[in-house]
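One chain of protein is taken out of this complex; the other chains stay put.
Should a chain be cited, it is by its letter among A, B and C, assigned in written order, with residues numbered from 1 in that chain.
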Amino acid sequence: MKAFVKSQRAPGGELRTVPDPRPGPHEVKIEVEATSICGTDVHIWEWNSWAEGRVKRLPMVLGHEVCGKVVELGRDVQALQIGDHVSAETHIADGTCYQCRTGRMHICENVQVFGVDRDGVFAEYSVLPEINAWKNDPKLDPSLASVQEPLGNAVHCLLPEDTVEDLAGKDVLVTGCGPIGLLAIPVAKALGAGRVIATEVNPLRISLAKKMGADRVVNPKEEGARTAQVVRDYVGGQGVDVALEMSGHPSSLPLVFESLKPGGRVSLLGLFSGPVSLNFDDAVIIKAARIQGIFGRRMFDTWYTVKGLLAHPSFREKMEQIITHRMPIAQLPEAMDLLTSLQAAKISLLPRW
Amino acid sequence: MKAFVKSQRAPGGELRTVPDPRPGPHEVKIEVEATSICGTDVHIWEWNSWAEGRVKRLPMVLGHEVCGKVVELGRDVQALQIGDHVSAETHIADGTCYQCRTGRMHICENVQVFGVDRDGVFAEYSVLPEINAWKNDPKLDPSLASVQEPLGNAVHCLLPEDTVEDLAGKDVLVTGCGPIGLLAIPVAKALGAGRVIATEVNPLRISLAKKMGADRVVNPKEEGARTAQVVRDYVGGQGVDVALEMSGHPSSLPLVFESLKPGGRVSLLGLFSGPVSLNFDDAVIIKAARIQGIFGRRMFDTWYTVKGLLAHPSFREKMEQIITHRMPIAQLPEAMDLLTSLQAAKISLLPRW
Amino acid sequence: MKAFVKSQRAPGGELRTVPDPRPGPHEVKIEVEATSICGTDVHIWEWNSWAEGRVKRLPMVLGHEVCGKVVELGRDVQALQIGDHVSAETHIADGTCYQCRTGRMHICENVQVFGVDRDGVFAEYSVLPEINAWKNDPKLDPSLASVQEPLGNAVHCLLPEDTVEDLAGKDVLVTGCGPIGLLAIPVAKALGAGRVIATEVNPLRISLAKKMGADRVVNPKEEGARTAQVVRDYVGGQGVDVALEMSGHPSSLPLVFESLKPGGRVSLLGLFSGPVSLNFDDAVIIKAARIQGIFGRRMFDTWYTVKGLLAHPSFREKMEQIITHRMPIAQLPEAMDLLTSLQAAKISLLPRW
Partner (left out) sequence: MKAFVKSQRAPGGELRTVPDPRPGPHEVKIEVEATSICGTDVHIWEWNSWAEGRVKRLPMVLGHEVCGKVVELGRDVQALQIGDHVSAETHIADGTCYQCRTGRMHICENVQVFGVDRDGVFAEYSVLPEINAWKNDPKLDPSLASVQEPLGNAVHCLLPEDTVEDLAGKDVLVTGCGPIGLLAIPVAKALGAGRVIATEVNPLRISLAKKMGADRVVNPKEEGARTAQVVRDYVGGQGVDVALEMSGHPSSLPLVFESLKPGGRVSLLGLFSGPVSLNFDDAVIIKAARIQGIFGRRMFDTWYTVKGLLAHPSFREKMEQIITHRMPIAQLPEAMDLLTSLQAAKISLLPRW
């Protein structure tokens, strides 16, 4: 089969012909119907310092966001059938560690990730453990189906635990409008949030944030040190109830807490790539703030939530706006360029080789 | 001032002239701009057995749902000003008992209720403790503002605790489409529910349930013993995730549990007026169901949620459909007749005497 | 190997020689070091109406509570080694259904139970799926290790969800002092409960409840209709904060709610074997009570809790008091007699054939 493979510990990747993967006893083989590109894929493509430290095993097929059709079943597969349309939860958990045994498979002690630790999905075929294959409504657009995984991240940021303080009528701040930040805007609205405020500096993303339903988009480049004040003034009172840090920009961290109501909660998803200084006394302690670090998405609660939300046509329409480009997968290098130059939000890759 | 007063332990009430109420140190006096009629008011008007047992002190001004303008401030009032438009949380808590001290003012050990334990709001003026006066957006329609209280009940049924399993993408059943059941339908939708199914037998209420956004309304009179099966078939899988019992009809109780997914949760609001038999083994224990008894609404979390929801124009429009009649308060007896004959959902009474 | 087998749909069981079980790819074979008898085993031994309806497949090796030593590993087993001492979580989940995928393996849609749906542990050897084998401290007394499973039920009754209202300083009522009720007493204490009150009518169990640390044991046979009043008087105020119904006796259900503080929570574990009538208005709705049906125990959170508690020597000593008899497994019929005549609490069976 054809696949995009990384074989050198250096930038880029190669379109190659490799053997078809074969499913193990509890795995299924899928024919890829659509994939999409995540920031992680860009880091590995560019081979930044994170990728250098994280990726162990090459050569490796790249990519992890995917929707495909089941074409072969492993010997012991029970819950799926040939012809099912599935998306992939890309965190493969061991199922037996402390975290897996206590409802936190997403932080499994021995987690493996497609396209990071083992062969991924930028290929004609891929194999998924049965439990990682999420059965879709066959009528769901494959490009949208592939984007369910980052959509799950957005849900997880907003609802990080089994039981959480609800979002009903609450004001939400999203700092940073990359794909997950953008997705979080309509998700927050769909879960009953009051006002959703976003911060972003890139014009394309600012425009997309508005399209996705942000009540207000603030540009920290324009507002500078006043940014938190602008957010607080907009919502009135003591600040926002919930804040999602999606930018990974160190200046966003104090911004988040200065914009936050005492007793509010913060989800941190964006990686800062280095230490960040914070006045914990005012930002966290005296403010009685709650902070949740976000890694992956709760398995599989977030997938059920995503399924429920995607059942509403108006939500699907909103979601589709984030897919700014649909391209043949053969143009993966061009797609990577569009992303690194911030000319695209989400790119869907279709199986045209 | 003019007021509708109950002076006899018997059906009915009288339009009388009584002295204006005077605010205590922590109270405000309001000029009534709109009131609305709750099922409790109907019970007291009709003087059923519940009313006979519950109401101690007559004569008493009736009514509790209200919106009004502050016209006088008690000596120690801090948080309100003359001219503020307020609605009433009608549960007056003592503030010092165990329940009040642990965040459950709504089940205060010494709770008093307007129009049940002390003078209510079917009058030209009323007095409210400062803490019970909820400051409204002055642009909010007074009829809608008055209905915030039962709307809070609907919120409380859906989100009974500080931290709850979210509703995102979950299927919700509402058994019984009286006013609170009807209100619960768009609230569930606004909080991200997947599908909302309602049961009801009355044609007006069936039609209103559809208008309020129910995905499916099932008539137990028509479906009989198949009703739970119809609900389960509609949502697929093991049943609904969340069920709200709003009818107080004994046959709804087994229906609720037969329609419920194992591990699901149930809020019980409708009073059954007598013991009900249930097979707890199958309905609750083996099903690992969770049940929450609902009394009042969490103070004041539910009010903030309601405020956040009412900020969305589309939600306000939905809400207004429940107000089937707007009448001069002088026609209270006619309004009571409309309600007891099930020809109305919510009736708003305007201060025309 | 030797095993106690049920081969007829009738009371009793037979000591037989049957082939050794062989582990599948993800299973381990254990040599039984201790087993213990659960109420379920008694029901199946006696072949009551529940057993007649529930048990499908005979002949079947009986029993499910067990501690054993791993003597053979299936091909794909990763987390265990020959020689490990393990106990069994006896609910075998499918791992792929909605419940399993959302952290509720204990109510798996396709759950199978040892000694109910497939061969159990009243035998020289047994096989367990790797994930169901809980690795013990090798120094833990096998009789105690076998009892961890019902101890997990007690934990689950007290802490039914991931995040629950804590027990710190709260008063707890346990109605019915069978083995799980007895175990719940010291668990409640170990988790910080204030006072623990138990109800029981059997003299042996009353005496054991006191040994297990109950602050007060009330005998409903002696107190009659005053029982709830006696409980409320003992704790003062509005009643207990938490109540565990462990008796399955219909008269205990109203007792539980009459003893409960408004806003309190109830776990229902005891099966009533038929419908029970309850005044939901006073018991649940106006009282704003919360009820949790208990089936199995959360997997595997409860096992970690049990492990943490058993690390304290004083807790182990308390636990051992519940094992009133240690007998050779060859005397299983005599052990069953002791249990049905209520002359024993927990019986540990040792591998002497």
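Simple rule for what comes next: a residue touches a chain if its C-beta (ideal position, glycine included) is under 8 Å from a C-beta of that chain, and two chains touch if they have at least 3 such contacts.
None of the values given here were measured: they were computed from a predicted structure.
Asks: Check each of C:C38, C:L159 or C:A198 against the chain that is not shown and name the one that touches it.
Replies: Among C:C38, C:L159 or C:A198, only C:L159 touches the chain that is not shown.
Asks: For the chain left off this view, which of A:M1, A:L15, A:V42 or A:I107 is in contact with it?
Replies: The single option touching the absent chain is A:I107.
Asks: Out of A:V42, A:V71, A:V113 or A:L278, point to the residue that touches the absent chain in the complete complex.
Replies: Only one listed residue reaches the unshown chain, and that is A:L278.
Asks: For subunit C, which residues lie in contact with the unshown chain of the complex?
Replies: 155, 159, 161-171, 190-195, 304-309, 311
Asks: Applying the definition given at the start, please give the residues of subunit B touching the unseen chain.
Replies: Here the touching residues of subunit B are 25, 78-79, 94-98, 101-103, 130-131, 161-163, 299-301, 303-304.
Asks: Mind listing the subunit A residues that contact the chain we can't see here?
Replies: Looking at subunit A, the ones touching the missing chain are residues 98-99, 104, 106-107, 109, 163, 237-238, 253, 261-263, 268-281, 284-295.
Convention: only the chains that are shown with their structure count from here on.
Asks: What residues in subunit B touch two or more of the other chains?
Replies: Where subunit B meets two or more other chains at a single residue, that happens at 163.
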